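Removed: one protein chain of the complex. Kept in place: all other protein chains.
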Amino acid sequence: MKKVFESPKSLTKDPFTYCPGCHHGIAHRLVAEALDEFGVREKTIGVCPVGCSVFAYVFFNCDMICAAHGRAPAVATGIKRAKPDSIVFTYQGDGDLASIGTAEIVHTANRGENITVIFINNAIYGMTGGQMAPTTLVGQVTQTSPYGRDPKTMGYPIKVAEMLSTLKGVAYISRVALSKPAYILKAKKAIRKAFQTQIEGKGFSLVEVLSTCPTNWGLSPIEANKWLEENMIPYYPLGEFKTPEEVS
Amino acid sequence: MAKIIIDQERCKGCELCTSACPKHIIIMSEYFNAKGYHTAKQIKPEECTGCAFCALTCPDVAIEVYK
Partner (left out) sequence: MGEKMLMKGNEAIGEAAIRAGCHFYFGYPITPQTELTAYMAKKLLKMKNAAFVQAESELAAISMVYGAAATGVRSMTSSSSPGISLKQEGISYIACAELPCVIVNMQRGGPGLGSIQPGQADYFQATKGGGHGDYHLIVLAPSSVQELVDLTMDAFDLADKYTNPAMILGDGLIGQMMEAVEFKERKKIDLPDKEGWILTGCKGREKNYIVPFNLDPYEMEKLNLKIQEKYNKLKEKEVRCETVNLDNADLIIVAYGIVARIAKTVINNAKKVGINIGLIRPITLFPFPEKIIAETSEKVNKFLVVEMSMGQMLEDVKLAVNGKAEVNFYGRVGGVIPTQSEILTEIKKYLK
């Protein structure tokens, strides 16, 4: 018998420190598989955010740096401009990318920086214990929206993929989910395409990954997957929003 | 012929593999690992098709698949 599924080389052997059922582990593996498959691990520099995945530097087996909260795209810009031949990716959560780092992500995308952004949208702040994120759904209960997110005072959840795909400098944007094998296979394809976009020098690529946070959602991992499919996907439709072919 | 190996020490007992397996041959065991998690185990290994859905869904990269 041949081994047909194993941990990619671009992950270290360290066990993930994420909560049981958390999708970070799946997203990490998909990124690492893409780096393995393109043979770019040894020229990759990853930028981890502030949030649960601040520890991503432990798990990715490539050069890594930790940015200040929200600034990962700016740090990635500095790296890529200094070392244009390297493969640079950021890995950011929704608080990091869509709240405190909104300016950085918008302008990095707009400059068409040739980097790849993996954007984990789980509709909540994980590391600090479950506060409202910019992507928290209307009515969703969190520590800081204890009566449910009220759009009158808290605004509506931000659709990052749609918003950024309006920018001309952007080459590839897609939204995927990790709640079942079929979605995971599609997510893998999207992440590969994002890195391919960068490898071919076509410009900015981003994959928004709808993920669960069972701990802070107060659900079991299986229930969380169901919640994601029933509540997040209807508001955050899956699919490609921009592909390199459209770049003039 | 296919088989899976679940790394009992990496498994956090999230149960996602049990729901992903189309043959329903992964269940939770009575075993506790060093971190105190109930881990997943395969029953009826002869029915495993090596589809790797369990490994795809596992957030802890705890499952290896052989075919």
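All chains are identified by letter, namely A and B, in their written order; residue positions are counted from 1 within each chain.
Rule of thumb we're sticking to: a residue touches a chain if its C-beta (ideal position, glycine included) is under 8 Å from a C-beta of that chain, and two chains touch if they have at least 3 such contacts.
Since the structure is predicted, the reported quantities are computational estimates derived from the model, not experimental observations.
Student: Counting contacts across the entire complex, name the shown chains the missing chain touches.
Tutor: Among the chains that are shown, those touched by the missing chain are A.
Student: Give the residue, chosen from A:I65, A:V138 or A:L185, that touches the chain omitted from the document.
Tutor: Touching the chain that is not displayed is residue A:I65.
Student: Please identify which residue in A:T44, A:Q92, A:S174 or A:Q198 touches the non-displayed chain.
Tutor: In the full complex, the listed residue that touches the missing chain is A:T44.
Student: Which is it among A:A76, A:L178 or A:C213 that touches the chain not included here?
Tutor: In the full complex, the listed residue that touches the missing chain is A:A76.
Student: If the hidden chain were put back, which residues of subunit A would touch it?
Tutor: Residues of subunit A in contact with the hidden chain: 41-45, 47, 54, 57, 60-68, 71, 74-83, 86-87, 103-104, 106-107, 111.
In this section, only the chains that are shown with their structure count from here on.
Student: Of all residues in subunit B, which touch subunit A in the complex?
Tutor: 1-3, 9-10, 12-16, 19-20, 37, 50, 52-53, 55-61, 63-67
Student: For the complex, give me every residue of subunit A touching subunit B.
Tutor: 1-7, 11, 15-16, 18-26, 29, 180-181, 184-185, 214, 220-222, 225
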